[in-house]
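With one protein chain removed, the remaining protein chains of the complex are shown where they sit.
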Amino acid sequence: MTATAEPEASDREVGKARLRKEDARLITGATRWTDNMQLTGMLHMALLRSPVAHARITAIDVTEAVKMPGVLMVLTGQDVAAEQGSLPCAWPITEDMLAPPAPSLAVDRVNFAGEAVALVVARSAAEAHDALAAIDVDYDDLPVVLDMERAVADDADLVHPDLGSNKSATWIFDSAEAGTGADVDQALADSEVVVERTFRQQRLIPAFMEPRSVVVDPSPDSVTMWSATQVPHILRWMLSAVLGIPEQQIRVIAPDVGGGFGGKLQVTPEEVLTLVVARRLGKPVKWTETRTESMLSAHHGRDQLQRITVGASRDGKVTGLKVDLLADMGAYLRLVTPGVPILGAFMFNAIYKFPAYRFTCTNVFTNKVPTDAYRGAGRPEATFAIERIMDELAAELGLDPMDLRERNWIKHDEFPFTTVAGLTYDSGHYEAATDRAKELFGYDALRREQSERRANGDPVQLGIGISTYTEMCGLAPSRVLGALRYAAGGWEHAALRMLPTGKVELITGTSPHGQGHVTAWSQIVADRLGVPFEDVEVLHGDTRVSHRGMDSYGSRSLAVGGVAVVLAADKVLAKARTVAAHLMEAGEGDVEFAAGKFTVRGTSTALSLGDVVVAAHVAHNLPDGMEPGLDAEATFDPDNFSYPHGTHLCATEVDTRTGAVKIRSYVCVDDVGKVVNPMIVEGQVHGGLAQGIAQALYEEAVHDEYGTLTTATLADYLLPSAVDLPHFTTDRTETPALSNPLGVKGVGEAGTIASTPAVVNSIVDALRHMGVDDVEMPCTPMRVWKAINRRGDAVPTTPGAGGGLGSVNVDDQAHARGGAE
Amino acid sequence: MIPAAFDYVAPTTVDEAVRALAAGGEDAKVMAGGQSLIPVLRMRLAAPTLVVDLSGLTELTGVHDDGDSLRIGAMTTHYEVQRDPLVREHAGLLRLATDTVADPQVRHRGTFGGSLAHADPAGDLLAPALALDAVMVCAGPSGTREVPAAEFFVDYFTTALAPDELLTHVKVPKLTGWGAHYEKFNRVAQAWSIVAVAAAVRVSGGRITAARVGLTNMASTPVRARAVEEALVGQEATAEAITAAATRAAEGADPPTDNNADAEYRSHLARVLTERAVTAAVSA
Partner (left out) sequence: MRITVTVDGVDYSDEVEPRTLLVHHLRERLGKTGTVVGCDTSNCGACTVHLDGHSVKSCAVLAVQADGREVTTVEGLAREGRLHPVQQAFHRNHALQCGFCTPGMIMQAIDLLADNPDPDEDEVRHGLEGNLCRCTGYQNIVRAVRDAARQMRPGAGPDAERVDEAKLVGRTPTHTGGGGE
């Protein structure tokens, strides 16, 4: 790396809580959401969706619909079958993985309720929706497959009869085979204590606030698509692959995007169909989903059954870990559907020194909405299971759960540490984060209060939940992703344009949708080049501007994309130094750079970077053979993941009479390495906590026995409001990552990954003396009450009888919120 | 999403409204604050051919003192009810329940009468209206009639209103000096009550001399917990007496089952929440 002098600490941009550049348009309503686009002559597409989960389509009658006012086009799957291709799955996890064809518009069968079966294009969105009501579809019902355990039985009904099985693939990691540890069966057989549990990871809905929207402007030689997507680059590539349109003739723009959380990491049927109809009609077409469409058709997350077995010695040393998963794919394999549970394979062992490990995951088809990435993608599931069972093991051994963790975690002086799953954790300090968290939490005092409440038989019991998590993120190393059979790489790209006025344009391949890259990347560039923060403009999300990129997901943007920014800046400086030396008639070795200025050591000769930029731009006097200009670009592909970690502590009060759970305090101390903008990092943690806590307490996608999603509105799928979440106490320890020159780790998913088990552990901890050793998520008051009162855990799947919109296609009585007419 | 097309009238008098409703026939729909109806229209779960918007009926707004009772215009918004001094003094239970309805934006638009006429058993104003022995004043082509709350709520989303009738006012007998409490139990702030209990009690010399208890979402209509009321009256206002009375809360209820609660759990909640509501009302 170039010998860049570091700016004085107080002048450094990196590490400063810079207010965000992005905010100006977001707080004034000057935003550019996809649905804001209005193009001359623009038409509107609406989709008719199947109300049934599994059926043959025997007839579709569109004769009335095509006659409706304003309607230009009505298409069924048959009409586009030859053109629409099959939606891509970029992660065939095994060579023999079963994958069904995935049409954007169902052709002769529907495999989940919500799958699109016909489309209308009309002059207005209202007219398009009016015409949907005039389309008549005949369905011949097929058996509905919903339960994963039943789906993998020998005589199961099949989601895709042509595939011959509901098992898409089975993926195994065995430490004995991999040479990373011992044989787990032997280890468990030899263990003094063995604890086995089955946990259910309920199905969640990402529920980004901005509904998805697509606008396509076709022209004979180039098509432009605006889409509310996290992945404009991947989308462009895949649209070309699916539809056979030359990639250079497709431009994808992700304008302002209102959240994603993995839910917009997708190549959607709607993107394909909007493109198809816009090209057929030769007119711009917009599709914007309703919230219910979003719930019924955008991919869901989680949904696993986890059987986990842990062995230990009586004195609390873990000896082996066995994990058997069933992972619900839903009806189709979307972009990275099969790989999501596999990302968890490397995380079940977590921060603990297991000598033996085996992970087996069977991916299962059901007649439900496809699953795919949702914040954390595979790692929250793994973290939940291991952190839950560590508490169960502690209870079995009669140890304080924190004590058990301390006996087994990797000590700070043992890094770098190669785990039983084969990853090398580069750095970490679990003791430091835990000490700080316990101090902020008042751990010992809360334990005392807990004993008092137990002794007094207080109807409100206190529980303490721990989660000492780590995660692998910064999804990169391309070679590792390749070894896991992922179809793409994981590098990231950045380019710097040095403008003649001394201002800077940075082009990044990341695609922010709320994370604040524009601000953070400006800080990095400002530090590196010694230019003012305000002088940096960050461009992203348009494949014509940012032509190379792998987009934003997997807490990768800073740890991969931010580092590419550093490398590009260093290339600019390296060339600038040569130019500066030439202009100052000094040897390059005598030229120093600090605070935006080149100087010749031991002299007063100086040239600002701006002067050098101009000189390189006008090219009047450059070293022989040097190309004009200082622009540079760089691509970064790290050789390891990054491993944030931390300790989360949650205290809940459980009303044993009603089952109501209230979070009394929540403390987390995260170590995400070096920090570019602490304000943004804290915000990411807050949001992550909110989603992880919501999984523990509130959210669940529920299907009834027919496969109808009964939580298809925000009145039924319970997102927490400000009233439903606690104040968070957050802090950080800082152990720099060794895998990148910034020393940064990812932060986007950490809060979500860590918090769910902390909450559930605290609830179980509050009730353990009453004989409770698990509460299924979400820990609703009824589930908690039933756990206390041994009522079993059957929970009805019917929508709200009074209150709730319920299953929207079925219940005419359904109504909206609040009884507040 | 966008509602299916409909015709729209905004009458300015009750007579005009009644005539419009009659002319609209079966597929006409009255809109009060619209906070439940408009989402239903958007989801196309209902597609009336005519919407009769009552928001121009200024004669139906406000709270009036009628001597022994308050007369509350059906179009009085929740926001107005929350802030009305007469309601505060004479119908505290109603104010407490109204505070829990939906959210501030919805309370600005949603109306007292609209909530009652919508007859969602999970709605928060039905049980208080029942417990307070409110009387519904209904206007139709043949004039007005009064229907006691106990006869007004017929079934899920079904009232005693004829298709050509409007709810114009609600008479709420004054319970001046009573203690009141509305104990609402839901999973998140935005969610409907899984169960809620409306309680009003009069305590004199440490003894409960009168009690009213209504239950939200414990049947297809709001339910009056008569057994609890009977068990309370005449008792010393002690924790023991209240607990004993509350065990009878679910008698006569027919609780529904849904994602959030089955019938057994709802019945249990009704007992616990009744105890809490009455306890709070006694000390209010």
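Letters A and B name the chains as they come in the text, with residue numbers starting at 1 for each one.
The criterion applied here is as follows: a residue touches a chain if its C-beta (ideal position, glycine included) is under 8 Å from a C-beta of that chain, and two chains touch if they have at least 3 such contacts.
Please read all numbers here as calculations on a predicted model, not as lab measurements.
Touch, as defined at the top, links the missing chain to these shown chains in the whole complex: A, B. Only one residue from A:I680, A:L709, A:A750 or A:A766 touches the chain missing from this view: A:I680.
Of A:D79, A:D174, A:D217 or A:D256, it is A:D256 that touches the chain left out of the display. Residue B:Q105 is the one among B:T13, B:Q105 or B:T158 that touches the chain missing from this view. Residue-wise, the contact with the chain that is not shown comes from A:P211, picked out of A:G181, A:P211, A:G490 or A:P638. Shown as candidates are A:A82, A:A483 or A:V723; the residue that touches the absent chain is A:V723. Considering the complete assembly, chain B touches the hidden chain via residues 1-8, 10, 34-35, 38-39, 41-43, 51, 53, 55, 79, 82-83, 96, 99-109, 184, 189-190.
Annotation for chain A: contacts to the undisplayed chain at residues 19-20, 22-24, 26-31, 33, 35-36, 38, 126, 207-211, 256-259, 261, 290-292, 513-516, 679-680, 682-684, 686-691, 713-715, 719, 721-723, 725, 727-728, 805, 816-817.
One rule holds for everything that comes next: only the chains that are shown with their structure count from here on.
Centroids built from CA atoms put chain B at 43 Å from chain A. Interface residues of chain A, counted against chain B in their complex, comprise 125-126, 129-130, 133, 290, 292, 657-658, 660, 698, 702, 710-711, 713-716, 718-721, 723-724, 780-782, 785-786, 791, 795-805, 808, 811-821. Of all the residues in chain B, the ones that touch chain A in their complex are 1-2, 4-5, 31-40, 43-46, 78, 101-103, 106-107, 109-111, 114-115, 117-118, 120-126, 156-157, 185, 187-194, 217, 220, 256-262, 264-265, 268-269, 272-273.
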